[in-house]
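Only a single protein chain was left out; the remaining protein chains are all shown in position.
The letters A and B name the chains in turn, as written, and every chain counts its residues from 1.
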Amino acid sequence: MSSHAYDPAATVRAYLAVFTALMVFTGLTVAVAFMNLGLMNNVVALGIAFAKAAMVMAIFMHVRGSSNLIYFCIFGSLFFLSLMFYFPLIDVLSRNLLGIPGK
Amino acid sequence: MSEVATHDSPGIGSRLQPHFANAQQQYETATFGMWVFLVTEVMFFGGLFTAYLIYRIQYADAFVHASHHLDIVLGCFNTVVLIGSSLTMAMAVHSARISKSKMIAFWIFMTMILGGIFLGVKAYEYTIKWQHGLFPANFFFEAPDAGPQRIFYSLYFAMTGLHATHMVIGMGIMVYIAAQALKGSYTERWYTPVEIMGLYWHFVDLVWIFLFPLLYLIGRH
Partner (left out) sequence: MESSDQRVTYINAAHTVRSWLLTIDHKRIALLYLVSITVMFLLGGMMAGAIRLELLTPEGDLLGSDTYNKAFTLHGIIMIFFFLIPSIPATLGNFLIPIMVGAKDLAFPKINLLSWYIYIVGATFGLVATVTGGLDTGWTLYTPYSTAFATTNVVLPATGLFITGFSSILTGFNFIVTIHKMRAPGLTWFRLPLFVWAQYATSLVMVLGTPVIAITIFMVILDRSGFGIFDPNIGGDPVLFQHLFWFYSHPAVYIMILPAMGVISEIIPAFTRKKIFGYGFIAASSLAIAIIGFIVWGHHLFTTTQSMYAATVFSVLTFAVAIPSAVKTFNWAATMYRGSVSFESPMIFAIGFMGLFLIGGLTGLFLALLGLDMHVQDTYFVVAHFHYIMVGGAIMGYMGGLHFWWPKMSGRKYPEMPAKISAALIFVGFNGTFFPQFIAGYAGMPRRYHYYPDEYQILNVCSTMGAAILAVGYLMPLFYLLWSLRHGEEAGKNPWGVLGLEWTIDSPPHPHNFHETPVVDYEPYDYPEAAHVLGLHHVDPEEAVHV
């Protein structure tokens, strides 16, 4: 369906490489969870999760080399998702700062 | 293949819908359509992640206590199984691109087996939680912060339950795709349903990639 020739061997190699990397990262995230890095625990855990997600999307979901429209879908949805996180977050984090009850 | 298949092309002819000009347009439309659907799924799960985020900030300690009741070994095992099922699904799509019909069905069956293992482990975990009184609608676990822990478990069951439901639906559709593959419906000229099934299944994997650390790995040090 795409205009360039399909290379079966290279594709399977890429899939296996991603699978291996995902296993490594999974082990890493569990290992890091047992270390005490304070707030960085959350940063590392999410960072690893995003790295795994990026690999799955790029190689398993064929995003790498696909049209810009697909990238638009991915980053667009992440953007709107972040809006949904951001505003309730600023609400919750800034409550009771003025000493006025209920605000 | 570099030529654009039209209504008259061999093999694709009957698959090309009348309102499309050529197979390339139809394929791009179908995959773009699946991505738009995945966007809706991101926002769908996103609502639960929002609730999780807000409550985790408000009840950090209770979330740590609640997360410790989850079995990290089972969670890790399930993560490996699900990522494995993503690999087998990718191999199914690969088999379609090289027109190996029986292999498509084989890899889909492997995906379903791994998915089944995942769901089995989840069912076991749910049973254990129920027995310990951690199921939110029947909560009798005693602790000073039992309230917020119950909120954690409400979100745990909602998020993993919704995820599991998506898996069950996906596996149901896989039965149909595998049956079609065995009939020889998918070749390198037209394998769109396999590709789209792959996108859906990888998305299910993506959700779990985030659920695992957020639910199982809070404050384990």
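Definition applied: contacts are C-beta pairs under 8 Å (C-beta built on N, C-alpha and C of every residue); 3 or more make two chains touch, one makes a residue touch a chain.
Every value quoted in this text rests on a predicted model; they were computed, and no experiment measured them.
Interface note for the absent chain: among B:148, B:170, B:198 or B:213, the touching residue is B:148. Set against the missing chain, the residues B:48, B:80, B:98 or B:173 yield one that touches it, B:48.
Although one chain is not displayed, its contacts with chain A can still be listed: residues 69, 77, 80, 83-84, 87-88, 90-92, 94-98, 100, 102-103. In the full complex, chain B contacts the hidden chain through residues 18-19, 21, 25, 28-29, 32-33, 36-37, 39-41, 43-48, 50-51, 54-55, 58-59, 62, 136-139, 146-148, 150-151, 154-155, 157-158, 162.
Definition applied: only the chains that are shown with their structure count from here on.
Once the centre of each chain is set as its mean CA position, chain A and chain B turn out to be 15 Å apart.
Touching chain B in their complex are the following residues of chain A: 1, 3, 6, 8, 11-12, 15-16, 18-19, 22-23, 26, 29-30, 33-36, 41, 45-46, 48-49, 52-53, 56-57, 59-62, 66-67, 69-70, 73-74, 76-78, 80-81, 84-85, 88-89, 92-93. Chain contact summary for the complex, chain B toward chain A: residues 1-2, 23-24, 27-28, 31-32, 35-36, 38-39, 42-43, 46-47, 49-50, 53-54, 57-58, 72, 76, 79-80, 83-84, 86-87, 89-91, 94, 97-98, 188-192, 195, 198-199, 202-203, 205-206, 209-210, 212-214, 217, 219-221.
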